[in-house]
Every structure is written in C-alpha cells, then in structure tokens.
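With one protein chain held back, the other chains of the complex are shown just where they sit.
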Amino acid sequence: MIEVEIVTGRTLDQGATVEEKLTEEYFKAVSYIELSEDDYGALNLKDGDRVKVKTAFGEVVVFAKKADLPKGVAFMPMGPYANAVIDPDTDGTGMPRFKGVKAKVEKTEEKVLSVKELLEAI
Amino acid sequence: MWGEIMLILKPKVNFVVTVEAEITPELATKSLDEILNFKVYYGKNLVKLGDLFEVKKEGDDKKIILDGDFSRVKWIGCRMEDGEILVKGSVGTNCGAYMKGGKIIIEGNADDWLGAEMNGGEIVVKGNTGNLVGCAYYGDATGMSNGKIIIEGNAGNYIGEKMSGGIIEIKGNAGDFVGTEMRGGQIIIHGSCGFVGGDMRGGEIAIKGSFELLPAFIKKEEGLWVGDVNVKGEGKIRAIKS
Amino acid sequence: MVNVVCTFCGSVCDDGEYENGKIKKLCRLGSAKFAEKERIKSPMVDGKEVSYEEAIQKAAEILVNAKKPLLYGWASTANEAIRLGVILTEKVRGIYDQCASVCHAPGTLAVIEEGLPGGTLGSIKNRADVVVFWGANPMEAHPRHGIRYSISAKGLLIKDRKNRKIVVVDVRKTRTAKNADLFVQVKPGYDYAVITALRSIINGNLDAVPEEVGGVKKEQLVQLADIMKNAKYGAILYGLGVTQSRGRDRTIENAVKLVQLLNRTTRWIIWPMRGHYNVVGAGEVPAWEVGYQYAIDFSRGYPRFSPNEFAAVEVLKRKDCDAALIIASDPVAHFPKAAVKHLKEIPVIQIDPFPNMTTLLAKVVIPSAIYGIEAEGTAYRMDCIPLRLKKVVETKYWSDEKILAEILKKVEELKKG
Partner (left out) sequence: MAIHIKNGIVIDPKNKIKAEKMDLFIKDGKIVDEKAVKKEECQVIDATNKLVVAGGVDMHAHIAGSKINTGRTMRPEEMRVVRRVADTFRAAVGRVLLTAPAIGYEYAKMGYTVSFEAAQPPIGALHTHEELDAIPMIDKAALPVFGNWHLVFKFVEEKNIEKLKAFIAWAIERTKGFGVKAVNPGGVEAWMYGKNVRSLDDQVPGFNITPREIITSLIQATEELKLPHSVHLHCNNLGVPGNYQTTIETIKLASKFSNSKRQVLHVTHVQFNSYAGSSWRDAASGAAEIAKVVNSIDNVTIDMGQPIFGHATAMTGDAPFQFTLHRLTGAKWSNKDSEVEGGAGIVPLVYLPNNPVHALQWAIGLELGLLIDSNKVVLTTDYPNGGPFTEYPYVMAMLMSRKMREKELQKVSPYVQKATGLAAIDKEKTLEELIHMTRSLPAKILGLENKGHLGIGADADVAIYDLNPLDVDTSNEFEKVYKALKTAVYTIKGGEIIVKNGELVKEVWGRTYWVDARSKVDLEAVMPDIENYFQYYSIELQNYGVEESWIRMPERIVVG
C-alpha cells in the first residue's frame, strides 16, 4: 500500500471519446491511474495490473500505469472512476476538489467495473 | 435555559427541498395567527410557517426556540436586531447574516455563511460550522464588522474574509484562507488551520495550533508576524503560546 | 468542401474543412467530434420510445410540478438554446447552473473580486512575448491552441516560437511542460503561496519570501519574477489545475492581483483556458438575461446567485432539487459520487445528441441535433469572441433551440392550467 495525492484532468484519449461514454474506448480512456515510477515500483506493478484506490470519499478499482510524475502524485483522467474517489467538498465555492485528494493505493485482483456497473454501485 | 420560553417552532414535515425562513425574534412578539401565517419559501412556493412547522406560543418576549433539525432551513435570524434564538439542532445556510444584535445559540452544527456581514450581536455554535463564517457576500467590500461568533467545534474554509471588526473565536480547527483581506477585528483559533492572512491590511489572527504563513509577512518577534507586505498591511498574525 | 467551426473545446477553431463526412485541419478532438458515432435513437420516457411531442409533454409536466427543479448543462449548446433555457428556468422558478461550476466558475468568482484584465487570443498571438500556462495543459485539452494562438502562433510582433518564452507552472510535467522554456513544479495546493511570493518579490519584499515556497526554490521564483517583469506583453493562461485545487478562486484572484501589479510597469493579461466550446456562452447569456453567470436560483421569482448553495454539485449534495433537466452535459460521469446519488433519486430529463451515463438514469430522454454539424447557432470562444456555428448535414433530430422552445410553450400552457 502506498499513499498518494491524486490530481485529475483531461487527456487526449478522454477528450476524443467523451461523446461515446458507453463504448470500450471511453472505458479504456478513463479507468486508470498514473503513478510515479517509484510508487509503481513500490507496489510491484506490471502492465495490466489493477489497483484499488481508496480515499475518505470512496474507493474504486482501476488499471495502473507508470508515468512521469513526482513521487506521491498520482493522475487520473477526469470521469466516473476519478469521481468515485475525489473530494465532493466544495469548501463553499461550489467547485468540488477534483485535484489534490489524498488516497491509499494497493494492488488488487478485483475487476474494474464497467461504467454501468459503476453507476449501479452508487 | 431561559426562565420563560416564548415561541417554539418544530418542523412537522420532511423537507423535500430547503426552506427559506427569515425568522427573527421579532416574530415571537406577533399574535399566534400572524405567526402561523408568516410567509416562508418552500422551493418555489410561498407557504405559511404553520404549514411546515408546529408552533407553540407561550408569551410575547423576543425569544424563539427552534426545536429539531433546522439544517435544511436557511436565513434563520437574518438581519435580527435583538432578542434570542436557540436552535436545538443544526441550522442551514446564512444563519445570522447581516445580524445587528441579539444572540443565536446553535446546539448542533451551522452550515455555510454563518454570520455573514454581521454587524453586532453574538452567535454561539456548539458543534461545527461550514465555510465563509463572517465573510462578505460576493461583490461586497466588507465582511463582519462587529459582534462575536464563538464556535466550539471546527470551522470550514474562508473564515472572516474582508472582516473589519468583531471577533471570531474557534475552539477547534479552521480550514484554509483565514482572514483573507481582513482589515480589522480579531480571529482566534485554538486548533490549527491552513493559509492565513492573505492580503491582510489590519486586525489580528491568533492561532494556537499549526498554520501556514504566506510569503508576505515579516517576523517582528518570536510568534508575531506582520503583513501582508503586498498591500502594505499592518495585520498581525500571532502564535498563541500553549 | 465547406468551412466549419469546431464545436469541441474552447479554442473553437474556425478553419475546419468538411467534405462528405471527412474533416480536415482539425485536431484529434475535433476529428472525433465530426466522426460518426452512436446516437440516441428516439425520444424516450421510462426507456420506451415515444414521439418528440410526448417526451416534451412529460418533461414540461415534471418541471412544472417540481418544487425546485435544477436545469443544468448548457456548455455544449448554442446561445439561442441557452437563452431559452434561462427563460425556462425563470418560468419554472428553478435553478440554472452550467458546466463551469465544475470547471472554470472559480474564475468568475475571481472576476467578482478583482476583475479580469484580459485580451483576446488574437492579442496573445500578435503581441505576447511571454506566455505562462498555469495549471493548464493545452497540448491535451486544447491541442491547436499553441499553434493558432499562443505557443508557436505567428503574429504581428511575435513572428515565431523563438521570439516567445513559454513558462509552465504545474504539479506534474505535462506534455505542455515538456515543450516549455521554463517549467516550475509546484507542490499540489501551493499555487496561492507561489503567487503571493511572486508579488512579494516584484514588490521588492524579498525578505518576506523564505528559501522555498510550495516546493519551488526562491531562486527559481526570482527567475520567474524577472521573466514577468521584463516581458513586453505577457499572458497568464490558467487551467483547471488552479480552479479545481486548493484555493480555487482565491488563487486566481491572487493571480489577477499579480497581473494588476505587473501592469504598473509593463503589459500583462490573464485569461482562463475555458473547456467546452460554448461554456462562455453558458455564462454570458444568463449574465445579460438575469445578471449572473451560474448558480442562479429563481425560487423567489427573481434571480439570486450563491455558488455554495446553487451550484449543481452543492444542490445535489444538499438534496435541494426535486427534478432535473440535464442538457448538453453528463453530470453522472463528471460529478462526484455524492452528487450523482441524488440524481438517481429524482426524475431526470436529458437532452443530448449522444447516449452517456446520464442517459442510463434519465426518465425522459430527448435526442438533439449536434450544433456545428447538424444545427446552426452562436457560440463564444474561450475569449468571448462570438462565432457562428454551421449546419453542414441534414438531420431528423430537433435542435436544442427547438426542443426548448416547445418545452417552454408547454410549460406556459400547463401553468395557465
């Protein structure tokens, strides 16, 4: 288990599939988390591995990817998987904290839910 | 807590959406009929107070007890000038906004905008509060200018922004951005908080726990910083010695 | 071959070329926009296919019967539809909110506090010798922004990339950062402090700045401050890295104060990198119709603005609406779980060209034409420059404008009883 701070954001893949949310392409574009090389290594991850991301606001299973990030910072594409764990508190501004949420990440054998299953689980 | 209880309101329905009830202690001085017919907003509908709340009237003094969960009722005590309100549960947003005098005691929690632009009187919260306590509404130049807010629990973000007078005391922790653009008055935090005093011009923020000082304050002595230098401010941030 | 205006991101590139279903010149996002994809086949009520008229009747009933309906979305439709949407919200005394409330709305709060010293994308292209992307990653979110307007755009005074310095301030080394002349890596949540430090340095209060602020060495802060002071015409373009993280509007407000300061000695502007193609219109239209850009409640028959009460996420989290109309947006995919929960519990009307996660829970689904491809209308680019969206393909689908006009008509009938 590692601790990270998650930032979320748009990616080209997410953008290109955003009008096709019920497709496999969109699923692929949003159901992952990027970890720094250190963090990725610490969890002993390899391509296609899944991790469980847990925050004070929820948990979600996603695929893990290695990326050029500082240790302790993780990235998730904006979308339903990130939203399952981000901080809904708007601190009085109306805007949830989509970036900068503390999370625990661990390797898991559980499957990644489809977007439909994800909605049902809410 | 009072010898005599003058007006007691108790929710009698489950609120589907929030209610806006600009209730002040003044209401307690009205006749029962007037009280029952007092207009409150329930979504888009202007309804009678008596439709949503049980009303018990026991005298004419300016004292109200809100008995039950008022966390979905907004604007309680807004613009009140005197008298007392006791909320036995939690209260919704904008409680005590523009308040000029009197006292509000909240036994539960208070939602955002507690005592916004308050100009007198006292608010005591036994539980926690949300964000924007004693702040200025968007577009206004001045937040809380007088009076006292005491929070026994924790407070959220943006406390006492643009404050020009009065006191906010938080027994627990506060969130981020305490006393931004503050010009006067005092904020006391017994716990910890995040950034304090951005663009502060005057007033004092005293903190017992940890806090994050912005790179715009000059250390004057051990535990005392003055700034914000970017606005030639003379605000004081003080670490309370434990 | 006809000219088209792209209706994907806030760059609203207006040099697209369209011929027989093929698109040229646009980026990957724009090409995806024009590509054929699955559509909502027919209007539906409770999953059953119905006529437009039946769906509209049902939608109007839901809106009229609600105590406080939320009408949300609007960033990916045309101004003509938005205007009707604002009037509809006023009529049913609901809450109008738009996608900015989970995107760039904190920027609007900063405008309220300090204003917006800005310029059009054309002024950046022609004049800016320094461009700072702060928490923005145009290489992925606005792929042609750099070529057309900012990084390597050829302008009047700045002829090429060599004449322009690109700075990226971000918490991670994004694709944009990799192409920058200077990358300043900030610890998540410390943008506000970093901006304060820059102000202190430029103001000559070096003493107030410790050796490191928000993970950035003082030395680098001084370097950035120098770049800023020495720019002839600089631009800070900020993104969701700022609006969605700690500080939000206060961070932007601080950046505006920095720009005010810089303008005493040179020229600087600041502008948000708006996301959806017409999210600007979704704020500008209600501003002229009812005075505010978003988070507007009409329950009292007149508009009131309060982001922490009337922004959609707060409304849903507080369970403060009993019906919702979702148009040109997918909150089920883009809102935090806690907000989606309430959408599952109330009647939802959806108007959209494409099936998405909101479709999965909507009671009434009304498919619509795609603006810029199947329908004509007006949109405002991220810098508020108006552009006319074109219709290049015939369609059986009704436009948002027509759907809303019909709902409005129905609502008026129902209200008259």
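Order of writing sets the labels: A, B and C. Residues in every chain begin at 1.
As a convention for this text, a contact is a pair of C-beta atoms (placed from the backbone, for glycine too) under 8 Å apart; a residue touches a chain by one contact, two chains touch by 3 or more.
What you see is a predicted model, and the numbers here were worked out from it, not measured in a lab.
Q: Shown chains touched by the missing chain?
A: Spelled out, the missing chain touches these shown chains: B, C.
Q: Among C:214, C:283, C:353 or C:367, single out the residue that touches the unshown chain.
A: C:283
Q: Check each of C:34, C:192, C:238 or C:292 against the chain that is not shown and name the one that touches it.
A: Hidden-chain contact among the options goes to C:292.
Q: One chain is left out of this view; which of C:71, C:121 or C:242 touches it in the full complex?
A: C:121
Q: If the hidden chain were put back, which residues of chain C would touch it?
A: On the side of chain C, residues 3, 5, 14-15, 79, 83, 87, 90-91, 93, 108, 111-123, 125-127, 148-149, 154-156, 232-233, 260, 263-267, 269, 283-285, 287-293, 298, 300-305, 378, 380, 383-388 touch the unshown chain.
Q: Could you please point out the chain B residues that touch the chain left off the display?
A: Here the touching residues of chain B are 137-140.
Methods note: only the chains that are shown with their structure count from here on.
Q: In whole angstrom, how far does the Cα centroid of chain B sit from the Cα centroid of chain C?
A: One centre to the other, that is 33 Å.
Q: When the C-alpha atoms of chain A and chain B are each averaged to a single point, how far apart are the two points in Å?
A: 37
Q: Taking each chain's centre as the mean of its CA atoms, how far is chain A from chain C in angstrom?
A: Here chain A and chain C have centroids separated by 22 Å.
Q: I need the residues of chain B touching at least two other chains; which ones are they?
A: Residues 112-113, 131-132, 158, 176 of chain B each touch two or more of the other chains.
Q: Could you list the positions in chain C whose residues touch two or more of the other chains?
A: Only 109, 246, 307-308 qualify.
Q: Which residues of chain B touch chain A once you look at their complex with the stated criterion?
A: Those residues of chain B that touch chain A are 112-113, 130-132, 156-158, 175-176.
Q: Touching residues of chain C toward chain B in the complex: what are they?
A: The contact residues of chain C facing chain B are 66-68, 92-94, 109, 112-113, 192-193, 196-197, 199-200, 203, 205, 207-210, 213, 246-247, 250, 254, 257, 261, 298-301, 305-309, 318-322.
Q: Taking the complex as given, what residues does chain A use to touch chain B?
A: Residue list for chain A touching chain B: 91-92.
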